[in-house]
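One structure is given below, represented as structure tokens, and several questions about it will come after.
The other protein chains are all here in position, but one chain of the complex has been omitted.
After this line comes chain A, so read on.
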């Protein structure tokens, strides 16, 4: 046919521009609503904004006030405790469950669904349910006492020294099933012939896991760390529902601090400064991880 050259040019043009055209609204939206607002928050953190945004430069005043605020340090320390324990236990529990499920057992599908199910709940539901279970007057402690163990106490929820650990418990319960699913997918993706070869060489099952399977899950570890660490740093709803940051401010986390200062105390500048500190924390954790990840990917 005669029209083919111009048609070919048109389709080449479409090939070149269509993807860009289709992607541009998303790109524009994320540029404005993510990076634009990050920049705006950054700007606000250098102003004296109170109830509403004001744009007169105030230098590092808000950061100075933030670093002198003891509540901020409580929140930061809690994030350290919660973040590290949450990630550690999610990894351990998730990996253990994945390895156990990987043993070609019966009813694996059903078990997998059961373990993965907490992920389908929102953190608010998880937090509220655990709040009831951990409440000494009506939860676990009361059940044990009613069963005759009169000396059994489990009052972490109302104990200011231990309340942050209840957040870890609920968080691990919620997320470890998801981690398990990721690890399981990773395990299933490993070539069977490697395992067979190792078996022929006389390696025992634990050795195979320790020396071959788990090391080859390295990329999965990275993904899990990425996902878990940002869940930990931005965690707000779980803590809000479970302890409300209390008793007192003992289980405060930076996200709650930021919300209260920016929106309920009329200290927008201070809230913005704490939000920037959270951003820096995420960047400090994620950038090295992503760098390592891409480097290792290139090497392979």
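To be clear about the criterion, a contact is a pair of C-beta atoms (placed from the backbone, for glycine too) under 8 Å apart; a residue touches a chain by one contact, two chains touch by 3 or more; residues count from 1.
Throughout what follows, contacts and distances are computed from a predicted model.
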item	value
"Probable sugar-binding periplasmic protein", "Alpha-L-glutamate ligase-like protein", "Ferredoxin reductase" or "Anti-sigma-W factor RsiW" - which is the UniProt name of the missing chain	"Probable sugar-binding periplasmic protein"
Residue of A:15, A:56, A:137 or A:201 in touch with the missing chain, whole complex considered	A:137
Among A:81, A:121, A:140 or A:158, the residue in touch with the chain that has been omitted	A:158
Hidden partner chain, touching residue among A:42, A:219 or A:247	A:247
For chain A, residues in touch with the removed chain	50-53, 65, 69-71, 135-137, 155, 157-158, 160, 243-244, 246-250, 260-261, 263-267, 270
